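Worksheet: the structure to be examined is printed underneath.
Excluded from the complex is one protein chain; the other protein chains are retained at their positions.
Moving on, here comes chain A:
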Amino acid sequence: MATSRYTKAAAAAAVMTLCLAACSSGGDAQEEGGAAAVEAAESGTVTWWGWTPDTPVAERYIEEFNKEYPDIEVTYRNFENVDFRTTLAPALDSGEGPDIFNLSPAGGSPDTWGGYALDLEPIAQDVLGDDYESAFGGGYLDQLRDSEGRLVSMPLGGMAAGFLWYNADIFEEAGAEVPTDYDSWVKACDDIAAIGKGCFTMGAGGSDTFPSEMYHSIANSVDPEWFIKAATGQAKWDDPQGIEVLQIISDMRDDGIIASNALDSTQYPLANEEFMRGDAAMVQMGFWYTQYAGAESCVAAMEAAAVSNPECFVQLPAPFPDVAGKGNGSVYFGEVDYGLAINADSPNIAAAKTFLTWMTMTKTGQQNVVNAMDLLPALQGVTPDWDAIELVDNEVQRPAIEQLMKDSTETTQSRQWQTTESALDAIILAIQQVLDPTVDRSVEDIAADMEASAEDSTVGVED
């Protein structure tokens, strides 16, 4: 009898445990209507999770927000890129997730995470009117809709890539010219090597997709239309243009433009730290790197790169050199960097709405974002308040950054929105094989493998 009782108890407990585990993994669909109908509040608490911005920048945003809404307490938690994804899913599933989370357009994220988010279209309509879409630039809203058309996050800001950042102090010391084509890049690297500094730092090891930007830039130099065509299946990765791109990367390694340690690690931390330490003269980073031109954020970035008593250097953007020598120059590519999404299961939707609305749909909030120089403004008509921005060298950097912002808002190509994750992975793998001196394969074979493994994107492609 006793055995039977215990067996039943154990079985019941096991079944209960299984049920609890099963229930926690799925989660209920959000009650959209009810949650969206919640009125914004002027008090409460909000938790915000993201892989960007850096914590000091987020704290600056929150400080400005609290000047208008002192009774809403916002807590920001910053994650590394990969950690964000692995932490967010179980947190949202278990109901312990943040009230607001970052959501980017890349790699189908609106579909992956959009199921947890409120549809923000009604809020945008309430705040900005029926013509709310025209208030935002660059097709940012379209990039943050899921495949069913729900607007699952509101754009905080955009970014662009496809250019270099250089340390003007090193160039001056070396007497080098900023490169504009392949030969002048080789010459600049020789001059910089002569003063014992690294030339162009790049971290192509691991699985980070940052090196895909160099591939995209070179491709634009070869043929400005080919990369997006290949990404969307209208061209092939092993077309002559693709083979030429890989050959140029191989030449850059052989001619010393790409450093021999490029495969030692990833762009973050390797390239970032070498550049911020002042050990390398150039790095390929996007608009988000503008923030380090600031007098204060430069110090923080250098300290993070293990520089004691940092003395900021003057960093400037430069177009990617015309490495193919076909006169195509460099075409920037960009898209919305990320948006803010409201967790549909959040108990603090009212306060979250207030924070999200202020950050993404008010000029004050967007002014704050632009002044941090981390993102391009999402809202049209917002420009930096240069009186509130202190650069390392205002006279030199301000005109260059103004030009960069102008060029970055006029991009005609997406950065990763129209490139599938498998294509980005294939690009990284191809770059690694080209740069690895022990891989004995032709660029034709490597390009053929790219074509075989990269899936075509259908995003933004008209039938």
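One rule holds in what follows: a residue touches a chain if its C-beta (ideal position, glycine included) is under 8 Å from a C-beta of that chain, and two chains touch if they have at least 3 such contacts; residues count from 1.
Throughout what follows, contacts and distances are computed from a predicted model.
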Can you pick, from "Sugar ABC transporter permease", "Heme exporter protein C", "Dihydrolipoyl dehydrogenase" or "Cytochrome P450", the UniProt protein name of the chain not displayed?
"Sugar ABC transporter permease"
Contacting the left-out chain: of A:37, A:82 or A:194, that is A:82
Could you tell me which of A:70, A:149, A:325 or A:437 touches the chain that is not displayed?
A:437
Just to verify: which one of A:135, A:429 or A:448 makes contact with the chain not shown?
A:429
Going by the contact rule already stated, which one of A:111, A:126 or A:142 would touch the omitted chain in the full complex?
A:111
Of the residues A:46, A:72 or A:92, which one touches the chain left out of the display?
A:92
Against the chain that's been left off, what residues of chain A make contact? List them.
2-3, 6, 9-10, 13-14, 17-18, 20-22, 25, 27, 29, 82, 85-86, 89, 92, 107-108, 111-116, 204-207, 209, 260-266, 420-422, 424-425, 429, 432-433, 435-439
